[in-house]
Every structure is written in C-alpha cells, then in structure tokens.
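All protein chains but one are shown in place.
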Amino acid sequence: MVELAWLIPVLPLAAAFFIAVFGHRTTGQGDRVGIGAMSIAFLLSIGVLVDVMGGARLSQQFTWAVHGDLVLRLGYQVDPLAAVMLVVVTVVSLMVHIFSVGYMEGDVRYKRYYAVLSLFTFSMLGLVISDNLLFLFVFWELMGLCSYLLIGHYFEERANVHAANKAFLTTRVGDVGMFVGILVLFMAARTFRFDELTAAIADGTLSLPLLTVAAILLFIGPVGKSAQFPLHVWLPDAMAGPTPASALIHAATMVAAGVYLVARGYGLFAPVPQALEVVAWVGAFTALFAATIALVMEDIKKVLAYSTISQLGFMVAALGVGAYTAAVFHLMTHAFFKALLFLASGSVIHAVHSQNMHQMGGLFRKLPVTGWTWLIGAGALIGIPPLSGFWSKEEILLDAWHHNPPIFWVLVAAAALTAFYTTRATYLTFFGTPRDKHAYEHAHEGGRVMTYPLIILGALAAVSGFVAGPLASFVYFGEPHHASFDPFVFGVATVVWVVGVLLALAIYKFNLVSRRRIIQVFYPIWVVLKRRYYIDDVYQYVFVRGMIGLALVAGWIDRHVIDFVVNAVGWIARRVSEYVDDFDRGVVDGIVNGVGGAFVVGSRVFRQLQTGLVQSYMLVLLLGLLAGLAILVIGG
Amino acid sequence: MDVTRFAFLALAAVAVVSAFRVVTAPKIMHAALWMGFTFFLVAGLFVVMGAEFLAAAQVLVYVGAVTTIILFGIMLSEAAEVRGGRASVAAAEVPQGSTFWRRHVLPVVATLAFVGIMVAVYTSVPWPPMAGVGGDTVPQIGRALFTTYVVPFELAAVLLLIALIGAIVIAIRDDHREEQGS
Partner (left out) sequence: MMLPSGIPLTYPLVFGAILFGMGLYGALTQRNAIRILMCVELMLNAVNVNLVAFAATFWQAAAAGQVFALFVMTVAAAEVALALAIILILARREKHIDIERVHLLRW
C-alpha cells in the first residue's frame, strides 16, 4: 500500500480541480466529491501507516533540474513521521469536510470553499511527504495561499480582507527568513534534500557555524507559520474565516506545519545546540505569553486561537529541548482535540449566532452533544488524564525537566494558565444562567453532519493518548524513545491544572471572588492583556503606517521628481518640435517657396520674350544666328 | 590706285551714305528716294565688277519697279493714316515700359557684332584678286539660265505669278464686308 502513498495528496488535488471547474453542475456543489476524495485518501493513509509500521519505507526521486554539472533529484518519501502525519491530516480534514456541509449550508461561496479546502489538504499532504526543502517550500507557500483564501472567505466585510492580508503578509515575513535559510544551506551543500544535507553535516561540507545561522533562519519560517512570538499576530485575526476552516488550518494542520518542518529537518538542528536553545525559548515564551492573553478574551474563537498559539509554543519548546517524539505526539493529540474544540465552538456559534461568550451561558442543556464533546476536548487541552492531551503534555514536561529546567517551569506556568482560561471559557459558554434569553431559546444542535464529526473527534481526543508507548519506538530521532514516568513531573503538572480549574470555577461558578473586583485590582494588567500587549498596535504603527508613509513619500517623489523629469522631457520635446517647425516653415518651406518664386521671377523675365512684336523676334533670330556664327568661327 | 578701284570706292562710299539716309531720313518719302538712289549706285558697282547685264536688271527691277511700288505703298498708307486721324499717329504710345534694351542697345550690339564678325572673316582670308568676268556676260547668263538653271527659271516664273495673284487677293477690297473708313 505504501507505493500508493503519492495518491494521497493527488486525490484532494484532483477533487479541488474538479470542484472548481464542474462543481456547480454536481449535486451539493462538489461537497460530496471533496468528502469522497478525502475518505479514500484517509483509507489509503491508514493502509500506508500499517505498511510503515510493518517496516515498509518508500523513497522516490526523479530528476527535477539539470544545471551544468548540478543535477537536482527530488521527490517524496514515506517514513514513520510522514505516515503518522498523513493519517492525522486526512482524518481531521475529513471531519471538517463533513462538518462543513451543515455549517456552511447556504453560503454564497460554498463551492469555492470546498475547492480551497481540498486544495489546502493537498498542500499539507504534499508537504508531509516531501523529501527536500524546495518541494516543502512550494507546499508551504501553497498553504499560505489557501489560508489567505479561506480567511478572506467573507470578503464583503473589509475587516476580513484585512485579516487575510495580515495573515499572508506576516507569514510571508517568516517565509523570507526561511527561504534565505534554504538558500544558505543549498549554497553550502549544493542540495535541498534532507538526507543529503544530513550527510553533508556529517562529512563536514556543511560547517557548524554556518549551520547554526541557517538553522535559525530556517526556524523563522515556523515562527511565522506556527504563530510564534513575534509573528503570532495573524492567528487571532484569522478567526474571521469560517470556523471549520479555522479548525482545519489554524488549529490542526497548517500551523502544525512549522512544528513538522523542525521535526523533519531535526538533523539540521540537533548538531547545533545554540539553534535549539533559540527554538526552545521562543516556544516557551510564546506558550506563556499567549496563555496570558487568552485569559481575557471574550470571543470564544479568540480564546481558542491564543490557546493554539500557546500549545504550538509547547511543541516548539519540546523540539527545542530535544523532545522529538513528545513534540510529534503533542502535535497529533492537539490536532484532534483542538479541531474538536473549534468544531464544537462552530456548533455553538451556529446555534446562538454569536461568538461573544458573555452572551452565552447554560448551553449545555440545549446542546448536549456539543457540550459533552467540548468537555472532552477541554479536558484534553488542560491535560486531565486519561485523555490524550495529558499523555503528550506529560511527555513534554518530562523531557523539559530533564534537559532544561527553566523551560520546564515556564511551561508549567503556561499549563496553569491553560487550565484557567479553558475552564473559564467552558463555564461561560455552557453553564450558568443564559445571558441572552432570545438566543438561548432558539439554540439547537446542528444535524448529524455536524454532530457525528464531533463525536468521532471526541473519541480520538479521548483515546489517542494510549499510543504513547508504541509511538515512542515508532517516531523518534536518533535512538528509539522510551516513554517514561516521573512522579515529580506528574505531581507538579496535576497540582497545576487542578489549581487552575478550581480557581476558574471559584470565580465564575461559585462567585467566591468577584470578577469585577479582580479587574478593578489588576486593571492596568487587565488592559494590557486585553490589548494583547499592544503588539498589534505597534506593528500597525511601525510597519503598516511606516510602509504607507514610505509609499506616500515614493508617490510624492514619483509625482514631483520623476513626473517633473518626464514632463520636462516632454516640454523639451515640444520646444524642440516648435523650433523644428519654425525651421520647417522658415527654411524648408522658404526653399520650396523660393524655388517657386524663382520660377515666377524667371518666368516674368522670360515672358518678356513673348512680346508679340515681330522686331523682337527678329532680334532674337539674329542673336541666335550670331551665336552659331561665333561657334563656327571660333571653332574652326 | 587705278580707275577701277577708285570708281569702286567712290561708288561704295556714296552708297553707304545713301543707305544710311534710308534708315535715318525722318520723312519716309525721302527715305524711299534715298533707297532708289542706293539701288542706282549698286548698279554702278555691278558695272565696275563686270556684271553689266545685272546692272541693267538692277536698274530696271529695283530702281524702276521696287522703288515705284514702295512709293505707291507710302502714298496709300499715308492716306489711310491721315484719314484715320492724326491722333492715331501722335498717340503712338508704346504699350511696353522700357524699350531701351530691345530697341536701342541690343540691335546695335548685335548688328555691330554681326558685321564685325563678317568683316573679320573676310579680311582674314587670303582671297585671290578679282579676275573679272570672262567675256560678254549676257549670252553666258542666257545660256546658263536656259540650260543649267532652267528649272529654277521656270519656278521663278511661277513664283512671280503666284505673287501677283496673291497680292491681288490679299489687298482686294471686299465691298460687302464692313470696312473702317475708305
């Protein structure tokens, strides 16, 4: 089955093309085609995983380019990491495809939505099986495009357009750094392929100092794509897109691509601990930083967005401390429970037509399926055993504790905040008295197309943690990993989440401490958090307005300097043509007229021969005769 | 200087003067008379050069006929001029502007040039002296006229006839046509 691995990305690509061209003629405008393609892809990926678990590997290259004596042979590969990713991506994508039938019903750009959804899945799958940085970069960019298209799905609202632009441009900044890194590696090692690059490091072609620089540059891409500080600003704004799309892209897959890149290219990071240090601290800081902001968000999707940023920080930090397996494990579990949480929030939004949690409350009774699946997802996020999130988070903390204690404590703090804000969000949405009576009355579950994916994802979020052991010996770097257990870490983690949950309940459910009082006391901090540390504003002023200012200056230069020159040239040309005209009129026409005038004068002279007088003619005769005579006499 | 040469020069000199008076005499009648006199002198020159027959013919034709007919012409044209009114004569304005070149300079120059060239040519050639005619010219001319030149002779006769008729035809006054005066 593994030989058919190439089919897995191709199916959604074909589906995307088909939907785009023929979608409006098929029933359901192509959603069935998308779902069908994704189902087959999912089944194939299961088959591939089974094969790979049995030891099969696939590596296929073809000659991509020949330049002089440089031959680029690029292609795809299937190894444990890729196989796992294929399954994760296809299953989440499939759930999102099905859920969208209900959520996006009646949307004016339904067909385009499905086409882009399939296109995106193709890009992610392609990225996962690429065996070289060049292909990876291509798919990377493609995903950026699809993200842009989906964020800007409701482009009638200007704010959504701005969000899409912000996402694209911010990740672009990251992409530039990454591209420079790719080029540095290529210039040193003359190859894009991961295996050849690793070999180049081993035999010294790629020097370690250069590698450090290249690795850090390369890491800038994931900083953008996986929304790490300081390029995280696009992800919360990206919530402007349809919720199922957010579930797929901004929770489970695209944002995970950055993590995947570091994992796939771990051979480039492992030899250079300084680069890994940078990675770890960026991740840890982001984890804590984003968690703080999530505390005060009142839009349910924004909470989930900052949560995603935070959890990605966990994964990045894990990679930074050498916890390869843990990072990949968390990537997997996070994909399931975060996608679940997003879809569930989508269900809530679909029910009450609002994203503001302060207008919700008590929805558990009206939306039981959504409520229960949300609880599972929330529990996994917090890290409550035996849910999947617990296992993966535990591993990360374990490795952090063993390799880099300061990182460990930062992550622990982030975990505490995670527990708090998740409980807060859960309570505000599903419990307590409904704050908007009207919305509450009309709230109801979406149909089976919406509830079934939630249930499936809920199951995955619940049990996927149990593969910890097998996964450790399946996906690893260097030597097979062994899942271990440390009571200290377990204890600290458990205490932390319990405290977080209780604190949140105390404030929101039992009202032991008034929320208003807390805001009053911590008002300055609250404002800073609410304003997301003013980072968005800083970026707006420095970069956006800076660019606009630059554009205005350039425009001024263009209008006054360049146009001045152009107009001057035109003026000169006109003056020259005026002089030429004068010349033409005066000299040339003068000559022409002069010739005519000469003729007139000449004819006036010659006319005098025509006197009509006989004697004149006789005189002329005589003169002619004289001339002849003269010739005769003088000549001979 | 022998008689012949002296005779020739004397006749020639007077003839030049006479011819000059033909051109310059104010009254046209005088000019006609001077012309007759010139003809006469030329006849004399013919005699000096030994062409007696031709001298006689010259007197008969030129002095007799041509001068006479010219006198007739003067008479008739003067009459018409007088009848037309003196005004037509007095008001002889030249239609053109300056006639200086056309009537005064160029003719003089051209004539002088022509005469000059001819004289130069004549005097530069070493002519043999005039031997004089051999014998009586009348029978010689008569013989030549009726043998070698009989055709031109006949043609000349025809020519005269034509001229005669032609003159009559041209000058005849058609009383049916409207004529101004006369």
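Per-chain numbering from 1; labels A and B assigned in written order.
Keep in mind that, in the parts below, contacts are C-beta pairs under 8 Å (C-beta built on N, C-alpha and C of every residue); 3 or more make two chains touch, one makes a residue touch a chain.
Keep in mind that this is a model prediction, so the values were computed, not measured.
Visitor: Sort by label and list the shown chains the missing chain touches.
Guide: In the entire complex, chains touched by the missing one are A, B.
Visitor: Of the residues A:Ser207, A:Gln520, A:Asn593 or A:Gln615, which one touches the chain left out of the display?
Guide: A:Gln615
Visitor: Residues on subunit B that touch the omitted chain in the whole complex?
Guide: With respect to the unshown chain, the touching residues of subunit B are 2, 4-5, 8-9, 12, 15-16, 19-20, 22-23, 28, 31-32, 35, 38-39, 42, 45-54, 57-58, 61-62, 65-66, 69-70, 72-74, 76-77, 80-81, 83-85, 88-89, 92, 94-95, 103-104, 107-108, 110-112, 114-115, 118-119, 122-123, 127-135, 137, 140-141, 144-145, 148-149, 152, 156, 159-160, 162-164, 166-168, 170-171, 179-182.
Visitor: Which residue numbers on subunit A touch the omitted chain?
Guide: 610-615, 617-619, 622
Basically, only the chains that are shown with their structure count from here on.
Visitor: Approximately how many whole Å separate the CA-defined centres of subunit A and subunit B?
Guide: The computed centroid separation for subunit A versus subunit B comes out at 127 Å.
Visitor: Taking the touch rule as given, give the residues of subunit A at its contact with subunit B in the complex, in rising order.
Guide: 611, 615-616, 619, 622-623, 625-626, 629-630, 633
Visitor: Taking the complex as given, what residues does subunit B use to touch subunit A?
Guide: Checking each residue of subunit B against subunit A gives 96, 102-103, 106-107, 110-111, 113-114, 117, 120-121.
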